[in-house]
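Here is the structure we will look at, set down as structure tokens.
One protein chain is absent from this view; the other protein chains keep their places.
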Amino acid sequence: MSAATQDTAVRTGRITRTFIYVVLIFFALFYLLPFFIMMINSLKPLSEITAGNMMALPKEPTLAPWGAAWSTAQIGVEATGLKPYFLNSILMVVPAVAISTVLGALNGYILTKWRFRGDTVLFGLMLFSCFIPFQIVLIPMARILGMLGLAGSVQGLILVHVVYGIGFATLYFRNYYAAFPTELVKSAMIDGAGFFRIFWRIMLPVSGPIAVVCIIWQFTNIWNDFLFGVSFGGLNAQPVTVALNNLVQSSTGVKEYNVHFAAAILAALPTLLVYIVAGRYFVRGLMAGSVKG
Amino acid sequence: MSFLNIDNVTKSYGNVEVLHRVDIDVQEGEFLVLVGPSGCGKSTLLNMIAGLENITGGTISINNRVVNDVHPSKRNIAMVFQSYALYPNMTVGQNMTFGMEMHGIPKPERERKLADVAKLLQITPLLDRKPGQLSGGQRQRVAMGRALVRDPDVFLFDEPLSNLDAKLRVDMRTEIKKLHQKLGTTIVYVTHDQIEALTLSTRIAVMNKGYVQQLGTPKEIYDDPANMFVASFMGSPSMNLLPARLVEDNGQLAAELTDAGGTGLRLRLSQDGQGLRSHLGKDVILGVRPEAITDAEGADKRAQNLQILRNEVSVTEPAGSDTFVTMSLSGKDCVARMRADAEARPHEVFEFTVNMDKAVLFDPQTEERIDR
Partner (left out) sequence: MATARQTADIDLRTRLQDWLPKLVLSPSVAAILVFVYGFIAYTIYLSFTGSKMLPSYDLVGFDNYATLFGLSAWSTALINLSIFASLYIIICMAIGLLLAIFLDQKIRGEGLLRPIYLYPMALSFIVTGTAWKWFLDPGIGLEHTMHLWGWESFKFGWIKDRNMAIYTLVIAAVWQSSGFVMAMFLAGLRGIDNEMLKAAQIDGASNWQLYRRIVIPLLRPAFMSAFVILAHLAIKSYDLVIALTGGGPGRATELPATFMYSYTFTRNQMGVGASSAVIMLMGVAAIMVPYIYAELKEKK
């Protein structure tokens, strides 16, 4: 956004401005409140929660619920805490993001700079694949993963996330590369650079911003996925979202709300961190990807 | 055989033919300009010479080698693009040596050539900068430098000056011309600017709708346009094209027009011949360049056949060195280009002097020039 568009031409009076600030702050509280409540209650002993006020700050702050959520809470049959599931998520998310981003970059490069007959149709098919309700692929995917021996494994989940991540990754890189002057590619061709050399020497060095966007997007989506995790994670490859849900929904024993909250925050932490560190790019990428389609 | 030979070349997208049977020979050291309005096929033709677009029919050869199926990098050409196409992530020096690096030329030689060309173009202080830090004119120089270090058989320029402001464009035009004279390289240059075409080229191919309308030296193109398209496209203000009737006046051919008041008037032609006489009594288009219509004092002293034309002036536009005077002839606006102190005034009758040596006639049906 250029500096010129930052200032708006609309002039507002003092009363209007006060009203605007009140509304904006009200919504800021609305968005912050649930997370704030989770945070303060995750630091209380259980007795303080059941007896007291959810809005009150902890009287005896304790990190015990966090420790329990991480390593001892009963999830499923074993009291392992979130730790192993968190590890599953990391093992799944890192390769899936890396592979889908690389494929997306190459696809975007090809679809904009090496155009061929029917490329738009192919891209349209990829684009639509981003939006399908995944229920439509659950049954055959379960069978194929079984046939490949990948059911209930992290590798199986990586495969699933790569396949359904290609569309968005391609969309981002295609939109970005479309604005990149094709003359540069022609010039490099005349200079004697081939397909991979042009990609490596000309396109990749300027792809930083979109790569960040794509990585954040894929990371958030794959980390937060629940449907594929619960369908194909089996017992050994469940990601942290599924574990969190199992923990919270478990009907046995006392509901340890403080542990639930600590676990929820733990499960949200990686995406929140990524968002805090690189949120600006994230937003910009969402615009590029969604507004422009 | 010529240095760059374009033989019977066509280009189609699907069933649509966009370039029709183009034949152009370029000799070594020639400066050929392809000029025409947008969509005329000039850039397509240039891209085909570069190898960036496939050739549908015919052959293109460079330095006695058919290059139809040769990869762009193996054609020994260099290209300067409209956007300059400088790699944003590389320094100026890296930009200029990238091609040599791709061709496996050893580093000392690359450095030496880079230094030579940088000196020639006076861009040595810029070599370590990134393209984003350069002005438009500097980028243009770097783009040319990148082409020069390749030492190619043919230079291809794709509208290289169109992104510059007016003053810089004129300066760079002169510079390119000097460079050509100094280095004697073979150049194919695409532009939509007819002044660039006339000033730079040794030969011009005027293109329209996928056809080469006329191929010739700047003088041939300007003085003897092959058809009404070339006549109106080349030259500014463009040639006056006036509906007239070819008649005989005391045994000599003349064009009969009407003045602003609707009264007939005749302008005797300088030429005569079989071709012209076959149009006797028929409608023709009389083409006269604005600078061939002046006041008596401004007329070309060496002209053989100056005709006087009295007509009412409709508008005068002083433009500093010249004054453009508009009148109505045969229902069309006709522009005359006069010296600044010519005394024509709006709504007054003025005595114009027309240099009929420079007049050409066109067939209104075919729009082709009528040969004598």
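Think of it as A and B in the order they're written, each chain with its own count starting at 1.
The working rule: a contact is a pair of C-beta atoms (placed from the backbone, for glycine too) under 8 Å apart; a residue touches a chain by one contact, two chains touch by 3 or more.
Keep in mind that this is a model prediction, so the values were computed, not measured.
Contact with the chain not shown here comes from a single listed residue; of A:Leu43, A:Val93, A:Ile166 or A:Ala211, that residue is A:Ile166.
In the complete complex, the residue from A:Ile40, A:Leu91 or A:Leu138 that touches the missing chain is A:Leu138. Contact residues of chain A toward the unshown chain are 1, 4-12, 16-17, 20-21, 23-24, 27-28, 30-35, 37-38, 49-50, 52-55, 103, 106-107, 110-111, 114, 116, 120, 122-129, 131-141, 143-144, 162-164, 166-167, 170, 178, 194-196, 220, 223-227, 231, 241, 244-245, 248-249, 257, 260-261, 264-265, 267-268, 271-272, 274-276, 279, 282-283, 286-287, 290-293.
Criterion: only the chains that are shown with their structure count from here on.
Chain geometry summary: the mean Cα position of chain A and that of chain B are 57 Å apart.
Partner chain B is touched in their complex by these residues of chain A: 181, 183-184, 186-193, 197, 201-202, 205-206. The touching residues of chain B, when paired with chain A in their complex, are 47, 50-52, 71-74, 77-79, 81-83, 85-89, 98-99, 102-103, 146, 150.
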